[in-house]
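Have a look at the structure below, then the notes.
Omission of a single protein chain aside, the complex is shown with its protein chains in their original locations.
So that you can tell them apart, the chains are marked A and B in the order they are listed, and the count of residues begins at 1 in each.
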Amino acid sequence: MTTTAPAVALPPTKPAPKSSTRRADHGEGRLAAVLLSPTFLVLALVIGYPLVSALRESLYRRGEGLDANGFVVSGEHFVGLRNYTDAFTGAGGSRFWNAFGNTTFFTVTSVVLEAAVGLAMALVMHHALRGRALLRAGILVPWAVPTAVSGLLWRWIFDANGIANKLLGQQILWAADGWPAKWAVVIADTWKTAPFIGLLTLAGLQLIPAELHEAARVDGANAWVQFRKITLPLVKPALLVAVLFRLLDVLRMFDLPYLLVGNQKHSVQTLSVLAFNEANNLHYGPAAAYATLLFLYVVIVAYAFVKILGTDLIAEARAKTPARRRRSATRSLAGRGTPA
Amino acid sequence: MTTLTTGRPGRRASATRSGVAVVLRYFGMAVIIVYCLAPFYWMTVSAFRRPSDQFQLSALPRPWSTANFSAVFKPDVGFERALLNSLIVAGITTVITLVIGTVAAYALARLEFRFKNLVAAVIIATSMFPPISIVVPLLKLFTDIKWINTYQAMIVPSLSFALPLAVWYLASFFRQLPAELEQAAMIDGCTRGQAFRKVILPLAAPGVFTTAIITFIAAWNDFIIALSMVNKKDMQTATVAISRFTGAYGFDQPYGTQMAAGVVVTVPLVIAVLTFQRRIVAGLTAGGLK
């Protein structure tokens, strides 16, 4: 094995055509079907069925009027896409766009912060000389605290007369409807979930053979170069998957705005909170429409994420020989094309 | 690429640099510990105050009290039973997820088949649906098949968020390992299954274990499913039990008791993870070719 360290940088390239692929394809396909079927069976039941239900529900309305005796008129009626058009333009239009904006804001700020903090955590843990177990225990704590309890904890920390204001020496109304409330949610969310990214990234780091760094050091690469050229590319798949899942999670954020600030506060109302409120007020059709729109939004964001950043995420089997790897690494160093 | 590595002046005084590095590392560790534990510290301190002192802001409880912990374990709360239920639900969810997820992840990471991208996309897309919209249809279904107040009514929906996550992580970890190792094992006469079990799985042990932790904690933290699918007290999970804490009077929020419950739920979990970590990683690694 050669010792030109940076050369092993992970290439986000398509798998090289394998001569055996064509022949093996049929058998592997059948095996893949067998191996994947339990997963799909479970997902069809717990996601597919509710998803279809919600899609149908979103085209109907019910329980809108009262009859002469004050009873809710039973039955439902088909309204086509009215629940959707109302979400965009009707009375609920401003609410929807506000929730959409909040959802986007939380997603961008929280995920960026969490990725940065999480990566830093992973690096520190990886390089910890002693006490890695202790560190790992510490890092697990925020995440093991049940969300409901952490929401409550932060609620009191951010109380007008709470410890946060005391430490800051300020009188910030974190829980009032406004920007501080947004930041309270971001802070609490980052605290709770940065460890998640940290742990996954650490697992990725641990899979990097130590020889690579040794070799790089022999070559005279300093820490920053090692990080940029070895660590980051090799840990990228794990980090990106972690970020992707955080992205999906934050887009559907519900608990923290709800528990920490309050579900009626427009400044933290997310699409999930909106859907929840609608369902709680028995507007099942609009609630299902919001949920479906949120679902579509998540799908689009995830698709874009994978397309832009994560070509290595899905099916890029890294069945490459070291020689190929090195070659493609050189290419990626030269000017990273965007392999589709 | 050599230009890149030599782009910066290579070596400085290496002794001072490593000294600085050590200090930096410890500093980094300290920052992380403080960052992670400061809010938890506040939680613990709040738990050890007297219930009537819950608004105190002193750094240490004055006076100390275990009243909140006694409240958590009051017999009528049934918190021990709730912890056990949480353990069962999260544990079984984790095991099922890992078993089903590992084989699926292997297929995604190592096999060549048509529609692979689509399959991977569909799996991840399933974890994009808002959880609050899953509950009502499933509640209806489980009511019809008489699953209400059963463990499976909590475990099966928990798979909805645990499984896609696990499949993707495991696949990403498996992919990170060079395929040559496996191919070599297969040339040595191992079947594909054996090669996977004896080569890939042990090498991916840190990843598998991390996935297990993540799945377990995700299932452990679930609230909305456990709340909806169960209405018998002896089947409720810890998070649901916590939501049922109330103060002595209607509006009186038992903040201290809830914090105590949070401590009770969190600390054993962390200890268990640390204990199992060695065992499981050792178990997975044993017999490997590493």
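What we mean here is this: a contact is a pair of C-beta atoms (placed from the backbone, for glycine too) under 8 Å apart; a residue touches a chain by one contact, two chains touch by 3 or more.
Heads up, the rule we're going with is that contacts and distances are computed from a predicted model.
Student: Name the absent chain by its UniProt protein name; which of "ABC transporter substrate-binding protein", "Ring-1,2-phenylacetyl-CoA epoxidase subunit PaaB", "Ser or Arg-related nuclear matrix protein" or "Tetrathionate reductase subunit A" is it?
Tutor: The missing chain's protein name, per its UniProt entry, is "ABC transporter substrate-binding protein".
Student: One chain is left out of this view; which of A:Leu66, A:Leu134 or A:Val218 touches it in the full complex?
Tutor: A:Leu66
Student: Using the touch definition from the top, which of B:Val135, B:Val199 or B:Ala261 touches the missing chain?
Tutor: Within the whole complex, the residue contacting the unshown chain is B:Val135.
Student: For the chain that's not shown, point to the residue among B:Asn68, B:Ser158, B:Ser228 or B:Thr266 touching it.
Tutor: Spelled out, the listed residue whose C-beta touches the missing chain is B:Ser228.
Student: Of A:Thr39, A:Thr109, A:Gln226 or A:Asn277, which sits in contact with the chain we cannot see?
Tutor: Only one of A:Thr39, A:Thr109, A:Gln226 or A:Asn277 touches the chain omitted from view, namely A:Asn277.
Student: Give me the chain B residues in contact with the hidden chain, please.
Tutor: Within chain B, the residues that touch the unshown chain are 50, 52-53, 55, 76, 135-137, 139-141, 143, 148, 227-228, 231-233, 240, 243-253, 255.
Student: Kindly note down the residues of chain A that lie in touch with the hidden chain.
Tutor: Contacting residues on chain A, toward the hidden partner: 49, 53, 56-57, 62-72, 74-80, 159-161, 171, 173-177, 262-266, 277, 280-282, 284.
By definition in this document, only the chains that are shown with their structure count from here on.
Student: From the mean C-alpha coordinate of chain A to that of chain B, what's the distance rounded to whole Å?
Tutor: Using C-alpha averages as centres, the distance is 15 Å.
Student: Could you please specify the touching residues of chain B with respect to chain A in the complex?
Tutor: Per the touch definition, chain B meets chain A at residues 1-2, 4-8, 10-11, 21-22, 25-26, 28-29, 31-33, 35-37, 39-40, 42-43, 46, 55, 57, 100-101, 103-104, 106-114, 116-117, 119-134, 136-138, 141, 156-157, 159-160, 163-165, 167-169, 172-173, 175-180, 192, 203-204, 206-207, 209-210, 213-214, 217, 220-221, 223, 238-239, 242-243, 255, 258-259, 261-262, 265-266, 269-271, 273-274, 277.
Student: Under the definition above, what is the set of chain A residues touching chain B in their complex?
Tutor: On the chain A side, the touching residues are 4-7, 18, 21, 24-25, 28-29, 31-33, 35-36, 38-40, 42-43, 45-51, 53-54, 117, 120-121, 123-125, 127-129, 131, 133-150, 152-154, 156-157, 161-163, 166, 191, 195-196, 199-200, 202-204, 206-207, 216, 219-225, 229, 234, 237-238, 241, 244-245, 248, 251-252, 254-255, 271-272, 275-276, 279, 287-288, 291, 294-295, 298-299, 302-303, 306, 313-321, 330, 333.
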